[in-house]
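Down below is the structure, laid out as structure tokens.
All protein chains of the complex are present and in place, except for one that has been dropped.
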Amino acid sequence: MSPIIQGIITVIIGVGGCIGYFYLSNLILDRVIFPPRNDDNGRNINRATMVRPWLFLFPAIFALGLYLVYPVVGSFWRSLFNRSGNEFIGMGNYATMFGEEGFRQALFNNFLWVLVVPAACTFMGLLVAQLTDRLRWGNIAKSLIFMPMAISFVGASLIWKFVYANDPEIGIINAVRDSFGMAPIDVMQIPFWNNFFLMIILIWIQTGFAMVILSAALRGIPEETIEAAIIDGANPFQIFFKIKVPQIVGTIVVVWTTITILVLKVFDIVYAMTGGNFDTEILPSYMMDYMFRDDGRATAVAFVIMVIVLPVMIFNIRQARKEMH
Amino acid sequence: MDNIAGTKSGLVWATNLSVIFLVILWLVPTIGLLVSSFRDREQISESGWWRAPFAVEQAFRINPEPEGVVQEGDLYVLEGNLFGDAGSGAVAGFGITSRAPGAAEPGMVYARFIVDVEEPDGTIDDTRLELAYPADGEPIFPAQDEDGNTILAETAVLDRALQVEANGDFRYLSDSEIDRAPTIYITAETPPEFSLENYDTILTSDNMDRAFINTLTVTIPATIIPICIAAFAAYALAWMDFAGRGFLIAMIVGLLVVPLQLALVPLLQLHNRIGIGQSFLGIWLAHTGFGLPLAVYLLRNYMVGLPRDIIESAKVDGATDFQVFTKIVLPLSFPALASFAIFQFLWTWNDLLVAKVFLPSNSESWVMTVKIADDLLGSRGGDWGILAAAAFISIAVPLVVFFAMQKYLVRGLLAGSVK
């Protein structure tokens, strides 16, 4: 029973600590360090305003710095060393990697994934969110589409095995082909297109994510704008594309970005379905092949992945700038 | 007006139908998993899950005990019922080799003869010939065997014969002594079979309750703490003006993509150095760190979209940032908080890797995923039935959370109407 009590105590300490930290630090800032006294009232308020964001940000920056930035910096340093970590080889790992056919294949496949999966998830998510928005059984429909989100990747790979399997007794695709008298086909071995069959699994899982976020955003659209459009005689499609979509464009970008980043991290599906064979390797699964064996190479792959995100980062900064003004 | 009403109801129909279509499309694989979770490993690899509700004709091998053998003339005879004393069952066909397990219908006799054949060049050879004939009739030998040799029917000697009735009564004749169990094949319709065995295996395994509690102990703080921290940071990044804001946002987007595996070894080393070691505290901190970028990113983007005039008018009225945050922004951000809470809960709930690295490896501190992966699946990794059941057990709690949270997601409506 002790873990329960321990858990409850931690929740209280953790949450209480968080709130306490924010409340007290604000209090101290306002009352003790920069009290708005008569003589230097204005100056102190300004000073407090300059400090306060950092109070709000400190725990997050601390945790991010410790748990992500520190390992990343360490890893980058590691990627400049050889396999056993005792010889500095500069960009050597990167150079050998780009010279390798397997890596280039993984890179190419990864671009396919990054282009297709986020677009498909966002589109499907938006479609479901809009269609179910005013539906009486919308919540049930949403829950059912959300369900794959809750299945672990391994469970998901298992169930898709029952869809893709070669044996018409097990795989539903081949069962259908069989009933039309066609020979069974192993979809995991069809060159190039097998990538798309793997992507479908991730799309199936992640549409729920896009749907939940976009659905919340759709609900947040002020009723007046829609009512005004209806009065102006706009048809449902116009309302959707001209009124609703522009208002949630920010959220769409967020969903798109999040799924793009997820695509760059998920290795489980490729790992469990094909093990990277039949030219389906993507960068995260390629990295896992080296992880804990050749850390120099593995970390180098991680940094290639981070470089791929660069355009997404820049786009988001631009977006953030626009919002500020 | 009628026209508009008509298109409107047509649209409603179209919406309903397309949602039904999408839901079915999404559900088919999940149903497959659900059905599979009620079947055992052999059934799963034998027939597709869509055939699970139907009776299938299956072949069985039965080796009846050679007890009570009597001698009739030159032949030895064994009689009995294939289903034991109970004698219930419906034999659809029977045979004596696994190549043709249903070669004869119940009531017939299926026999193997050793018979001489004459090959086209005149040499005489003997071969085995199997055929079925009515119990009250005589075997009729074909003129030629499958290789085109002429069968000399008069040389036929019975090797063994089998007669099986639909109810399982059988009579087995052999020209040699029956000292070990003869092999009899039958085919029979087997009714669909579902069992809760997989669920039983998982739920009643040792320490499963402990694992469940451990999972909750990990997930709840690991969900709430990052939300708390992220909410404040997100507010600062969305509504406070300070140097370096753009840079921080970019950093957070960049950190989103850091692969977890990169951080495991350095962080565990750090935990060991500062004395946290492998413990619940360690895993809470780890999940907090790993979940923060997305939390900050999602929440900031939501908060930026809140109506500017509410916040500015509150500030004009003399509210401090802290008050604006707790009184206005936080309640308005509930849908975003709720949706992130769901996702963070899901990830920590289904997480295997972080739990294995940051928790001690003894069975006392196993979470459910570790318990299932290492203890239940383990060397029986091919037991798809258990895997399917495990997937459904682990789905249950997140779904409840989703349903509970859905109410709050709807609060977004309020956010709109405040304006």
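Lettered A and B in written order, each chain numbered from 1.
Note that a contact is a pair of C-beta atoms (placed from the backbone, for glycine too) under 8 Å apart; a residue touches a chain by one contact, two chains touch by 3 or more.
Rule of thumb we're sticking to: contacts and distances are computed from a predicted model.
Enquirer: Can you tell which of "Quinol:cytochrome C oxidoreductase", "Xanthine dehydrogenase family protein subunit M", "ABC alpha-glucoside transporter, perplasmic substrate-binding protein" or "ABC-type sugar transport system, permease component" UniProt lists for the chain that's not drawn?
Expert: "ABC alpha-glucoside transporter, perplasmic substrate-binding protein"
Enquirer: For the chain left out of this view, which of B:9, B:195, B:313 or B:361 touches it?
Expert: B:361
Enquirer: Of the listed residues B:178, B:220, B:248 or B:264, which contacts the missing chain in the full complex?
Expert: B:264
Enquirer: For subunit B, which residues touch the unseen chain?
Expert: Residues of subunit B in touch with the missing chain: 42, 45, 59-61, 97-101, 183, 185, 264-265, 268-269, 271-272, 277-278, 356-357, 361-363, 373-382.
Enquirer: If you put the missing chain back, which residues of subunit A would it touch?
Expert: Subunit A touches the missing chain through residues 83-84, 96, 100, 166-167, 186, 188-189, 271-272, 274-278, 285, 288-294.
One rule holds in what follows: only the chains that are shown with their structure count from here on.
Enquirer: Let me have the rounded angstrom distance from the C-alpha centre of subunit A over to the C-alpha centre of subunit B, please.
Expert: The computed centroid separation for subunit A versus subunit B comes out at 25 Å.
Enquirer: What does subunit B use to touch subunit A in their complex?
Expert: By the definition above, subunit B touches subunit A via 11, 15-16, 18-19, 22-23, 26-30, 32-33, 36, 44-50, 213-214, 216-217, 220-221, 224-225, 228-230, 232-233, 235-237, 240-242, 245-246, 248-263, 266-267, 270, 280-281, 284-286, 288-290, 292-294, 296-298, 301-302, 304-305, 320-322, 325, 335-336, 339, 342-343, 346, 350, 352, 369, 373, 384, 387-388, 390-391, 394-395, 398-399, 402-403, 406, 409-410, 412-413, 415-417, 419.
Enquirer: Which of the residues in subunit A end up touching subunit B in this complex?
Expert: That would be residues 3-4, 6-7, 10-11, 14-15, 18-19, 22-23, 26, 30, 49-50, 52-54, 56-57, 59-61, 63-64, 66-72, 74-75, 124, 127-128, 131-132, 135, 138-139, 141-155, 158-160, 162-163, 168-172, 175, 204, 207, 209, 212-213, 215-217, 219-223, 236, 250-251, 253-254, 257-258, 261, 264-265, 284, 287-288, 291, 298-299, 302, 305-306, 309, 312-314, 316-317, 320-321, 323-324 of subunit A.
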